[in-house]
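A single protein chain has been omitted from the complex, and every remaining protein chain is retained in its original position.
For chain A:
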Amino acid sequence: MPKYWLKYVKGEEARFISHLDILRAIERTFRRGQIPVEYTKGFNKRPKVSFATPLSLGVTSKGEYVEIALTEEWSEIHLEDELNKALPIGLGISGVRKLHGKMPTLGSLVKAAQYNAFTDFSLPKEKLVDFLQKRDVIITRESKRKTREINIRPLVYEIKQENTGLSFLIAQGSEQNLRPAELLLALNVKNFQLHKKETYFRIEEKLVAPFKWLEKAEM
């Protein structure tokens, strides 16, 4: 079964669509576009798709990734076109790569992501400098049953002030994960709109975009 990585955009119109709803929207897209997608076996058949990371509600993105499997071979460009014709407004495919050989799951490869936070005020420069100079910034993270303290400073690789807000590169993925909202809270930024620019994988010490990673991996 040929497998593909799709890079997709979650735009303004889809900002408030939850991850689960995006999944359903994509399933319907396959049917509309008559994409020969592979289904799981069993009683409740679902298309075989696996996402790199779930995107939080309210965040737009230009760097989302999903893996799908088809039952017949389609060219990358054909698949991209047909998907784009069938996708609802707010979702779009910006790149397709057919996989050659077996690859780890997208989810296991994610290491970092670059975000923009648009804010309606500018953060005093000292605050940012102050944050970057610290070695430890401890926050408390609450999950279902437990609350724990974590040091988020090592999870922030880069922050820049831009004229519309902030731009930052942070750890994401299954090993270490920082939520953008946690960082912004630590910086005391309240009103913001988040946009993910790119997801990153890692080759040795370097962070690289997924398609770049794939090129290297397949070399």
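We take it that a residue touches a chain if its C-beta (ideal position, glycine included) is under 8 Å from a C-beta of that chain, and two chains touch if they have at least 3 such contacts; residues count from 1.
By definition in this document, contacts and distances are computed from a predicted model.
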Exercise for the section: Look at the options "RNA polymerase sigma factor protein, ECF-family", "TIGR03960 family B12-binding radical SAM protein", "Carbohydrate ABC transporter permease" or "YCII-related domain-containing protein" and return the one that UniProt uses as the protein name of the missing chain. Expected result: "TIGR03960 family B12-binding radical SAM protein"
Completion exercise
Given A:73, A:120 or A:218, the correct residue touching the omitted chain is A:120
Fill in the blank from the handout: It is residues of chain A that touch the chain not shown, namely 12-18, 21-22, 24-25, 27-32, 34, 39, 43-45, 57-58, 86, 88-90, 118-120, 191-193
